[in-house]
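The complex appears here minus one protein chain, its other protein chains still in place.
For reference, chains read A and B in written order, and residue numbers begin at 1 within each chain.
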Amino acid sequence: MSSPHSVPAPRRARTILLFFALLFGALILQSASAAPAQADEVGTEYDFYFAGNVKYDSEPLEDVNITVEGNGYKADVDTDAEGKWKIGVPEKGTYTVTLDEETLPEGVIVAEGSASVESEIALTNSKIVNYFLGEGVRETTSFFDQFVERTVNGLNFGLLLALAAVGASLVFGTTGLSNFAHGEMVTFGAVMALMFTNLQLPLWAALPAAVVMSGVFGYVLDTGLWRPLRRKGIGIVQVMIVSIGLSLLIRYVYLYFIGGGTYQLPGAGEAGINLFGSVTLSITDMISMATSAVVLLAMAWWLVRTRTGKATRAISDNPSLAAASGIDVDRVVRIVWILAGALAGLAGILWAYFRPGIKWDMGTQILLLVFGAIVLGGLGTAFGALLGSLIVGLLVELSTLWIPSDIKYVGALVVLIGVLLVKPQGLLGRKERIG
Amino acid sequence: MSSNSSSQSPVKTTGLHIGDAAPGVAKVDPIIIADNVTRTFGGLKAVDVEHVEIPRGAITALIGPNGAGKTTLFNLLTGFDKPDTGTWTFDGTRLNGIPAFRVARMGQVRTFQLTKALGLLTVLENMKLGAQKQTGENVFSSLLKPLWRKQEVEIEERAMEILARFKLDTKKDDFAASLSGGQRKLLEMARALMSSPKLVMLDEPMAGVNPALTQSLLDHILNLKTEGMSVLFVEHDMHMVRHIADWVIVMAEGRIVAEGDPETVMQDAAVIDAYLGSHQDVDLGVVTGRISGEKTAEVEDLLAEIDAEVGLTDSSAYIADTPTDDTAKEEDTK
């Protein structure tokens, strides 16, 4: 790569910022049309109604079928994008309100025996009926099948986590920065994908475009913020806190533009293909895993075989020495930021399919797992981050076999603290010398 | 870089050892005795000392080329690092597994290669920190000033006395960060004296010191001996070693290769070999990257050694700061 010094950096940064502003402008216009629909309603002509909001893990579930039956009346409706439903009934009285478990997403069920409830409209004109949903443990699934399914899910999650973690680890290695805004870089990819699909771009163009934009985002952050800070000679702790400020800023910029709702990319939550037993895997899952694996292999090749990759590792090893031996540290760091941005963006898109859904603060959730993976593998080693990610991914998914899914991240974080107790330098890290 | 023209040649302490001066020779009155101390970093034996004794009441120099394991040995002896094997005693007490702060409390204080003046504390605060057994350092009694006021006054008097000796008394209210590199070295040494140590261990006391201050630093080190303290110091400046050391221990590749009084040791073939043998063909300009040239295997070796030396500074600056360059840091803090 030739060093591009033809355009003065600030002006170039400004051009790019302008570009982003325009993109976001387009996003607002799009998000207006993509605003969540009104609650799906039937029987609005009646005075009395049942209503509810179907959520799982505080995420609304769409297209869940609800039936109200009784007093010679029967109606059913599917929940909207916010999980809301409303069914009008002609008279007060007791009705049976049933949630069709078959329409719940894979792996989610209603608490045992409560899919169908008797409910009465007596004193008021309406009645709210909500269901307790839990991680799906359908009685018919054997432990082995569940184990396999969770393992596959865990690998999928671990691989996409690794995309984010390897980037963050390279950034840490080359610049010493624990980047708290890395979660927002992950969200960025998902938000860009959402924007491009809302612009009616086909998926094959929208997703790569989002990844490219994420790389550009990494570049903009380095050029506009991190590099000037390095030039200024600001200490690592200070820069770390700057990254916290940045994380807050970007996070609320997302909230500003896309609001607090959850959005789905096209093809999210599609039905799985039955592999064996009750083990299913959707096409999206398979593509996601393959993509992660290929990209990670390419990264590994880049780190080990290319000149720039080797330089990156040399800088991680010893920045002063690398600088002294003629490596253009600034250039390598710039490339690392672009890569970290693109990888995080890709991770964001894949995660948007895995969760599923895109939300303004999704990045904060994955940030801790990224940090966990990096520390587990050994601070600053890219391969450690990969290993750590796979372990965290598997741990998060497999732990749900024994613990409730709403504390599945707790297990992973507890293990992180445990590992620090025993092997503080991480699984692949080196011991350090003091003096 | 040093000069000894202004003062008379110091009185050397002799008759420290028993028998022939050889690596691991027994001393008449050792203050530190170490046996079989080894420490490995990633397969590389940084320190591998079979037996060594440090004499009491004398100035001992620990010399050797970069990567010889001097600082690592310092770290091991002071409890800042844990050896893989070995036992060692200080003043008759076994130190295995004793944390660094307890070692210091026993009267064995050290300074660091990269000066660790506490920059955002004033010079006087730095000094007071060196005093031992302070009532006010307990979290509960710290809340009640009457409990520690008297002791604080005494400590301050002592601190001012020592500062005056080191000619830093006029700077007592300045932040330590505002001192020059040499003054910080002086402060670090003065601070160490606040604890009335038995053994003072100085890691490269002359590194980065303005030549104008060298003489005064040398005099201070000699004074330590006159006051009955033992001194062990790491140094590269052979001139200074010859000038003030009573005894010299030479390390190379983690081992002790020679011992003896300065005059004899400097003639020792093993020493010359240790210093020059391995790297005499290497152009340092190539090593540092200032001159472009082919990197031979020897350059790579030397780089690896430098790497081991500065490895500790990984990620210490946000990026690519040159941590060994004291003067550059000074500019930053001003």
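The rule we apply is simple: contacts are C-beta pairs under 8 Å (C-beta built on N, C-alpha and C of every residue); 3 or more make two chains touch, one makes a residue touch a chain.
Criterion: contacts and distances are computed from a predicted model.
Trainee: Name the chain not shown, per its UniProt record: "Simple sugar transport system permease protein", "Amino acid/amide ABC transporter membrane protein 2, HAAT family", "Acetyl-CoA acetyltransferase" or "Dihydroorotate dehydrogenase"?
Mentor: UniProt protein name of the non-displayed chain: "Amino acid/amide ABC transporter membrane protein 2, HAAT family".
Trainee: Touch partners of the unshown chain, restricted to the chains that are shown, please.
Mentor: Among the chains that are shown, those touched by the missing chain are A, B.
Trainee: Quick one: say which of A:V216, A:V242 or A:M362 touches the chain that got left out.
Mentor: A:V242
Trainee: May I ask which residue of A:K127, A:R251, A:R334 or A:R355 touches the chain that does not appear here?
Mentor: A:R251
Trainee: Touching the hidden chain in the complete assembly: which of B:T60, B:T78 or B:Q183 does that?
Mentor: B:T78
Trainee: Applying the definition given at the start, please give the residues of chain B touching the unseen chain.
Mentor: That gives, for chain B, the contact residues 78, 80, 99-102, 104-105, 109-112, 116-121, 125-126, 128-130, 132, 134-139, 142-143, 145, 148, 152, 175, 178, 188, 191-192, 194-195, 316-317, 329, 332-333.
Trainee: Tell me where the left-out chain touches chain A, residue by residue.
Mentor: 28, 58, 178, 229, 232, 234-238, 240-242, 244-253, 255-256, 259, 364, 368, 371-372, 375, 379, 403-404, 406-407, 409-410, 413-414, 416-417, 420-421, 424, 432, 434
Here is the rule we go by: only the chains that are shown with their structure count from here on.
Trainee: How many Å are there between the centre of chain A and the centre of chain B, using C-alpha atoms for each centre?
Mentor: 51
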